[in-house]
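Data first, discussion second: the structure below is written as structure tokens.
For chain A:
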Amino acid sequence: MIGIAAIFLLIGYMEWAYLRRERKSKRTVRIVIGLDVMLIICSEAVYFTRNADVTAGMILNALFTPIQRLLFVGT
Partner candidate 1 sequence: MGRITQLQVYMLFSQFLYSTAIGFFVSHLVRQARFMVWVSVLLGAAIGLLITYFAYRLSIRRPDQTLGQYGSQIVGRWVHYPLMAAVIAVNLYAAAFITRQVIDFIVINFLPDTPHWAVALLFGFCVARGVRSGPVTVFRSAQGLFLLSVAATLTFPLFISNQIDTDMAIAFITWFEPAGIWNGTVIVAAIFSEMAFIIYFFPYITKRKSMMKSLSWATVTAALVVLMNAIPTIMLFGPELTANLTYPTLEVIRFIRAGTFLENLDPLLIIFWLFTTFLKIAIFTLTASIALTHTMKMDNSKSFSSMLTAAVFVFSIYLFPTAAHVERIAVESEATFLLLPNIVPVMYLTVDWLRSLAKPSAHKAQ
Partner candidate 2 sequence: MFKNRGSSFQLGERLKWLKNHFSHTSDVIYHDFVAGPGVACALVHLKGMVDLAAIEQSVLKVISSMDPSMSQREFAERLLDHKELPIQQQSVKETMEDAAKGVLDGQALLLIDRERRLLALTVASFEKRSIQEAPNESVIRGPREAFIEDLDTNITLMRRRLKSELLKTELYHIGERTETAVALLYLEDVCSPQLLDEMKRRLKNIDVDGVLGSSYLEEMIDDNPYSPFPQMQYTERPDVVAASLLEGRIAVFVNGTPIVILAPVTMFMLIQSAEDYYQRYTSSSWLRIIRYFFLFASLLMPSIYIAVTTFHADMIPERLLMTIAASREVVPFPALVEAFIMELSFEALREATLRIPKAIGQSVSIIGALIIGTAAVDAGIVSAAMVIIVSLTGISSYIIPHFDLSLAFRLLRFPFMILAGIFGLFGIVCGMILIYLHLLELRSFGVPYLAPFAPVHLKDIKDSVVRAPWWAMITRPSFFGLPGRRRMASRKWMQARGKDGGNQG
């Protein structure tokens, strides 16, 4: 859990330094940091549900399976 957050924080810091060096707009910096925060939350959520009976991956599988059944014949 800490490892995941640490990786994203490190990446966020490096990107922030890069954006500052390249003198990018504040909007760009806000978007990049915002995405970093969002990805930390998503990744931690996925991490915490990894041992659950139904993980996020299996939920998505459940979303796509009916469509595949429609596309396939005889399954």
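Keep in mind how these were chosen: all candidates are chains of the complex that A comes from, given by their letters.
Here is the rule we use: a residue touches a chain if its C-beta (ideal position, glycine included) is under 8 Å from a C-beta of that chain, and two chains touch if they have at least 3 such contacts; residues count from 1.
The structure displayed is predicted, hence computed values, not measured ones.
Interface record for this complex: partner of chain A among candidates 1 or 2 is 1, by the touch criterion. Residues of chain A that touch candidate 1 in their complex: 3-4, 7-8, 11-12, 14-15, 18-19, 24, 28, 31-32, 35-36, 39, 42-43, 46-47, 49-51, 55-58, 60-61, 63-65, 67-68, 71-75.
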